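Working notes for the structure below.
One chain of protein is taken out of this complex; the other chains stay put.
So, subunit A:
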Amino acid sequence: MKEFVILFRQPTGSYQKPLPEAMEALEKKWADWTGGIAAQGKLASQGIRLAYDGRVLKSSGVVTDGPFAELREILGGFMVVRAADYDEAVTLAHGCPVLETGGSVEIRPIYQESPA
């Protein structure tokens, strides 16, 4: 079993805090999807979800409020799953709630140094 990071990306336009009722429904979707992966014993880490605002520091030293205007998609969070290979990791990523709102999911194996 290898470990893969699943990164959630949201389209910029949809990235705003939902209303409380919508929030609850969304929470449930996330819990169902994550619970389904955990029920297969394949959740390595719940990871983190990122808040709805942020700051960006650029090489020029300028700090701006969020990267949102310049990017098509922004990072919403990540989790870590255990899977035999890419195919299985991608299968687990199916059903991720960001896909329903036009977002995308990036699947990346965790870099492991080859044993000496």
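FYI, a contact is a pair of C-beta atoms (placed from the backbone, for glycine too) under 8 Å apart; a residue touches a chain by one contact, two chains touch by 3 or more; residues count from 1.
Here is the rule we use: contacts and distances are computed from a predicted model.
Trainee: So which of "YCII-related domain-containing protein", "RNA polymerase sigma-70 factor, ECF subfamily", "ABC transporter permease subunit" or "Quaternary amine transport ATP-binding protein" is the UniProt name of the chain that got left out?
Mentor: "RNA polymerase sigma-70 factor, ECF subfamily"
Trainee: For the full complex, which residue in A:M1, A:A31, A:V56 or A:I110 touches the chain that was left out?
Mentor: Considering the complete complex, A:A31 is the one touching the chain left out.
Trainee: Go through subunit A and note every residue touching the omitted chain.
Mentor: Spelled out for subunit A, the touching residues are 28, 31-32, 34-36, 38-41, 43, 46.
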